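Here the complex is missing one protein chain, while the rest keep their positions.
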Amino acid sequence: MKKQDNRSYDEFIKGIWRDNPVFVQVLGMCPMLAVTNSAINAIAMGMATFFVLVGSSFLVSSFRDWIPKQVRISCFIIIIATFVTVADYTLLALVPKVHKELGAFIPLIVANCMILGRQEAFSSRYPVRLAVLDAVGMAGGFLLALFSLGAIREILGDGALFGMKLFGDNFEPWVIMILPPGGFLTLGVILLFFNWFKLKKDEFLADVAEAERGG
Amino acid sequence: MDNLPWIFISALLVNNFVLTYFLGLCPFLGVSNSLETSARLGLATTFVMVVTALCAWVLNTYVLIHAPYLRLICFIVVIASTVQFIEMLIKKLSPALFRAMGIFLPLITTNCAILGLAIFATNRGYGFVEGIVYALGAGIGFTLALVLLAGLREESELSDIPKLIKGTAMNLIIAGILSMAFMGFAGLFSSA
Partner (left out) sequence: MTSGSHMETAGPGSLRLVLTLAIAGLISGIAIIGIYESTLPTITANKARELREAVFKVLPGVSQMQQLVFRDGELVAAEELAKDEQAVYGGYDPKGNFVGYAIPAAGPGFQDTIGLLYGFTPKDKLVLGMEVLESRETPGLGDKIYKDAEFVGGFSALSIEPEIVAVKKGTKARPNEIDTITGATISSKAVVRIINETHNEWSVRLPQPGAEPPLGETEPVDTGEGP
């Protein structure tokens, strides 16, 4: 086992890039595409999911010794649903306009397979500190993914970022980007880049291995 | 306010649950490599949707008026129970079908399309009949999208696809084009 510091850092950073829940694990798709038609919506959803994931992981990990295996999924769902309901009402009270934009997708955070998956795969088996770090990393990666998608779609589809116009009046926005097809296409293209990156990396590693064998 | 044909066609085509609302993407991308499996999963999902819509209406009308904040938890419990019940039912009635469907049934539980259906129907204040019609439209629309993608994927298996695009990236781009095609259904019901 690595030293505690390295371990913590690793648990945290893996969610951001190496095991990014959206781009690598391809989880949490539904909210990904639906609320990323603008950067601010994407961030709001990312924060809500962050709250739910970290909170749930904290509780699940804290009580992991007490939850019998047979009912664990039900318990996870109860915990997650509670956090989601709290987030829902909090958003409705504090930022009603954002809540209206996100609409039904806030309650749908409950069905985000990423959150349930983390509880099952990680939080229920590891101590609180590691579980929370993992959650923060995953949620952070999710937030980054959401934001990049939202920013791209808003810039191309509306000519703005966070509502501020970036280009002049002559810019003809690519409206399809903020419509549903734009969501699919943008994510598809981003995954394409990830694939390309991975292919290049595999090629590089293969070259290195061959060089070592030959040399 | 909304009339039944509009509710049905809107859920089926104009505002397709998968291609417009982005619900049910996990099975859409994960399971659509076989036409037959997709069709079966779609039909099972449609059935669960109708039952869920019914239960949601009952809950909304009689229980949740007094405790709206319990809505989410109640819906989840209903969906999980329905799926469990259907699993047992299929196992008893047709073991062959059960074997064929296997792991897909529990997957329906986390399908956001079903929870989304319940929430949308609640937000729009759909009554008993409207809820069922909406569920039918949504379920069949879901099946339609799944079957379309599955068909396209099966076809593309025979083609020579660059390694770069293979996999989820390609499926998403195909889905994007499908979504664009479905946009053409907008305006189907307006009296011009």
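We just call them A and B in the order they show up, numbering each chain from 1.
To be clear about the criterion, contacts are C-beta pairs under 8 Å (C-beta built on N, C-alpha and C of every residue); 3 or more make two chains touch, one makes a residue touch a chain.
These numbers were taken from a predicted model, which means no experiment stands behind them.
Checked against the full complex, the one of A:M47, A:V86 or A:L156 touching the unshown chain is A:V86. What chain A contributes to its contact with the hidden chain is residues 1, 61, 64-71, 74-75, 78-79, 81-82, 85-86, 89-90, 92-94, 96, 124-127, 157-158, 173, 175, 178-179.
Counting over the whole complex, chain B has residues 1-2, 6, 10, 14-15, 68-70, 73, 124, 186-187, 189-192 touching the chain that is not drawn.
Heads up, the rule we're going with is that only the chains that are shown with their structure count from here on.
Taking the mean of the C-alpha atoms as each chain's centre, chain A and chain B sit 23 Å apart. Residues of chain B touching chain A in their complex: 19-26, 29, 69, 71-73, 76, 80, 110-112, 115-116, 119-120, 123, 163-173, 175-177, 179-180, 183. For chain A in complex with chain B, the touching residues are 26-27, 29-34, 74, 77-78, 81-82, 84-85, 88-89, 103-104, 107-108, 110-113, 116, 176, 179-185, 187-189, 191-192, 194-196, 199.
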